[in-house]
Each structure stands twice: as structure tokens, then as C-alpha cells.
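Once you've had a glance at the structure underneath, I'll fire off some questions.
Entry: subunit A
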Amino acid sequence: YTNEPTGGTVTLGFNVPQTGPYAEEGNDELLAQQLAVEHLNGEGDGGCLNTFTSKALKGNGILGKKVEFVTGDTQTKSDAARASAKSMIEKDGAIMINGGSSSGVAVAVQGLCQEAGVIFMAGLTHANDTTGKDKKANGFRHFFNAYMSGAALAPVLAKEMGTDRRAYHLTADYNWGWTQEESIVASTEAMGWETVNTVKTPLASTDFSSYIAPVLNSGADVLVLNHYGGNMVNSLTNAIQFGLLDKVVNGKDFKIVVPLYSELMAAGAGENIKGVLGSMNWNWQLQDEGTKAFVKSFGEKYGKPPSNSAQTCYAQVLLYADACERAGTFNPCGVVEALEGFEFDGLGNGPTLYRADDHQCFKDVLVVRGNMNPTNAYDTLEIVEITPRAQVEYAPDHPMFAGGDLGKCNPGA
Partner candidate 1 sequence: MLGLNKKDTSLLIIVALLTLLAPFILNPFPADSAMAQFNAGYPDLMQRFVIFGIFAIGFNILFGLTGYLSFGHAAFLGIGSYSAVWMFKLLSYNVIPAIALSIVIAGLFSLLIGYVSLRRSGIYFSILTLAFAQMSFALAYSVLSNPKFNLTNGETGLQVYADDPQIFHREGLPDLPHLFGLSMRSTYTLDVGAWSFDFNAGYYLCAVVMMIVFYLAIRIFRSPFGIMLRAVKSNQQRMNYTGLNSRPYTLAAFVISGMYAGLAGGLMAAMDPLAGAERMQWTASGEVVLMTILGGTGTLIGPVLGAGFIKYFENIFSKINDSVLHGWFAFLPDGMEDFVVAVLHPFVGKGWHLTLGILFMLVVIFLPGGLVEGGQRLINWIRGKRSGETDKPSGKTEPAE
Partner candidate 2 sequence: MNVKPDFSKNANVAQTAPAFLSVWDMHSYYGESYIVQGISFNVHEGEILALLGRNGAGKTSTLRSIARTGSPEVRHGEIWLDHQPLHNMTSYQAAAAGLGLVPEDRRIIPGLTVEENLQLAQIAPPIGWSLDRLYELFPRLGERRKQEGVTLSGGEQQMLAIARALARDIKVLLLDEPYEGLAPVIVDEIEKTLIHIKEQGMTTIIVEQNAVRALELADRAVILDTGGIVFDGTAAEVLENEELRAEYLAI
Partner candidate 3 sequence: MGILEVKDVGKRFGGLQALSNVNLSVKENTVHAIIGPNGAGKSTLLNCLVGKLIPDTGSVMFDGQSVLGRAPYEINQMGISRVFQTPEIFGELTVMENMLIPIFAMRDGAFRMHAYETVENEREVIEQAEQMLEEMGMADKRHMHSASLSRGDKRRLEIAMCLSQKPRLLLLDEPTAGMARADTNNTIDLLKQISDERDITIAIIEHDMHVVFSLADRITVLAQGTPLVEDEPQNIRGNPKVREAYLGETA
């Protein structure tokens, strides 16, 4: 199979955005991946190796081989990401690619790994397509997706804001935005909300005032921002500037929802995030053993708590290593077999299943809110609810995920 490790080491490829708007996100991911490698090689305090329910990993590398890694810059562009993944595979002999901070990139790299016969452990990718229309046998996603965000948020929104709300969506005009909008609209309408309008905003927008201004006039009383990264920071800042949160419409306090949150965005949005609801894959404030172990070793090493994208990348590296150990081989087909249907716990997300049908992880989803009274710089978000896994599950042939074909695992040459 491709890049079978022959010496005493095995090489993993960490492909994250190091330049461009998501550089900070990518940097955090890289730190977590490096930490994972340390733990796999038995250095440091072992982190989640101690809490992981699977005990296959011994802290002596993977299958006795010392773990090394190479890094690459995706620039958050599919082309660049594929180029750097290819170079890691072709030049450095990487046997697994981990990372990515966007669905377009993840899908592109996932396709590449399928063709090249290596395993792809997706990092931050939230679009439904990654494990829907574009799913691949060699690709795995630990992160949650837009559908799950909707399913987790809807009940909390109903509880906090009532069931007769009128929502106005601003959506980044590209694939991920659309799937998220579709998911949120479906789940909120299911509980009785009305969708007043859905407006697409160009990805390149840096100022959203002309999209925000008409919101108050539309009769909507909730604004849903299907934005991420810089888009989200700016649209939220603009919405606050226009004083939306101070308004009363239809006799109700106006609310803003950001379905997909991240700590780094929260930091960028500063004060503006206070009280705004959203969902996350994970948060460092969780109190389970896995989370505590990870936060402790990350925090001690880097002096700040990890972000949820860091956690997903960390977990993915351990999951991959563990699968190799359990399969007894690096052969991608063995790894795929070991990961499909794998149930585990202890990595911070509660009991989790890697579903065989689409290689999507199913686990609890967090609903969070911008903290009204943060006590320190990292305390920007508070956990409102841990939505149980059962509530966010869906059938593999759910229409939002229809089409596409996992295909067969490809071990490559």
C-alpha cells in the first residue's frame, strides 16, 4: 500500500491553514497535533491516552514505530491544500493526512487521499457534504455538521425564545453556508418558527451594513448569521452596531443566533458576542475526564486553553493511531475497517460512534452562549446545554446527505 512505513518511524501529515484568514485556527490545530504526536510517542503527560476507552495505544508510537510529522499550509484554498497534501504524500511519505479548516478544502483533500490511497482525518469541516454527497471511504470526520447544529440548537432556541419567532437569515453565499442555512431553517421551522427571509452575502464581503440594515424593517425578531470566521466577526459586529440587540420587535427582545461558534471567532467578536447563542463540537470548560486531561496538557504546554478545532484534530490523530494499533497494520483498508462502527469515549465528547455508513462521528453537541460576565480572557463562552447524541442523529440516507458514494477503501499502490 502507499507509503508503507519500512523504517522505525511513521510519518503523519498535518495540513492546516497557516496563512490567510484562518491562520489562527490552523495554528491552534497544529499545536494540538504536535501535542498528540508527543503523547503517542510517550512524551509529556500522555493527555487523553489515559482517559481514552480504547487501551490499544501504549505511548510507544504507533505499532512500535516512532511518530514523526510534516506540516503544510492549505492557505484555505482547495488547490493549495491539495498541493501541500500531495507533497506530503509524494515527497515525505505521509501515510495519513489530518487537518483542514474549511469544507471546500476538506472535500478536496479527502478526494485526493481517496485517490492516492492514504487516510484522511478531517479537521474543522462542518458542511453536510463532507460526509454526505462527497463522502469517501478513506475519509473520516470527527467534527459535527450543519445538520447536527440545527438539531441541537432548535430545542434550546424554542426554550429560550419561544416557538413563534420570525427568523431572518444571513448566509455566506457558498456551499457550507447553504447547507447550514438549510439545516437551521428546517429544524427551526419544525418547531414553529417562521423564516422571514434568507439573504445570501458574498464571501468576500467585509462590511455587512447593507444586509443588516433591512433586518429591523422586515418584521423579524431573530437574526441567524450563517457566517464563519471574519465574515461572522464582522456581521455580528455590524449587527450590534445597528443596535439590534437593544430592540423590541413583535413585543419580544430581538435575538441573534450564530449556529456555528468557535472560540477564536468569539475572541475576535469581543464584547459583541455576549448573550448570543450558537453550537459547538466541544468546549474546554466541559467537565468530563477526557476534556480535563486534554485541557491540562494543552494548557500547560501552550499557556492557553485549546479551541474546539484543536480538540477535533487532536482526537483525530489519536483515533487514527488507535485504529492502526487495533488493526495491526497501517494499511488504509485495515484502518478503515477498524474505524468503521468504532465506539469509544474518553476523548472529551462523551460516548461516540464512528458510523460505518458515512464515516461521520456521532456524539453530543454543545449549545453555547457568549458569556455575559467573563472572568478571564478565555472565558468567552458558556455552555448552555449538552445536547445528547440521540437528538442529533439522522439516517444515512437523509435527504440533506443524499447522493454520493463512500466507495471502497483504497490502499493505493
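Here is how the candidates were picked: all candidates are chains of the complex that A comes from, given by their letters.
As a convention for this text, a contact is a pair of C-beta atoms (placed from the backbone, for glycine too) under 8 Å apart; a residue touches a chain by one contact, two chains touch by 3 or more; residues count from 1.
Source: prediction; values computed, not measured.
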Which of 1, 2 or 3 touches subunit A - same complex, any copy: 1
Which residues of subunit A touch candidate 1 once you look at their complex with the stated criterion? 18-19, 23, 26-27, 34, 69-73, 77-80, 82-84, 86-88, 90-92, 102-104, 107-108, 111-112, 115-116, 129, 134, 173-176, 178, 200, 202-204, 403-405, 407
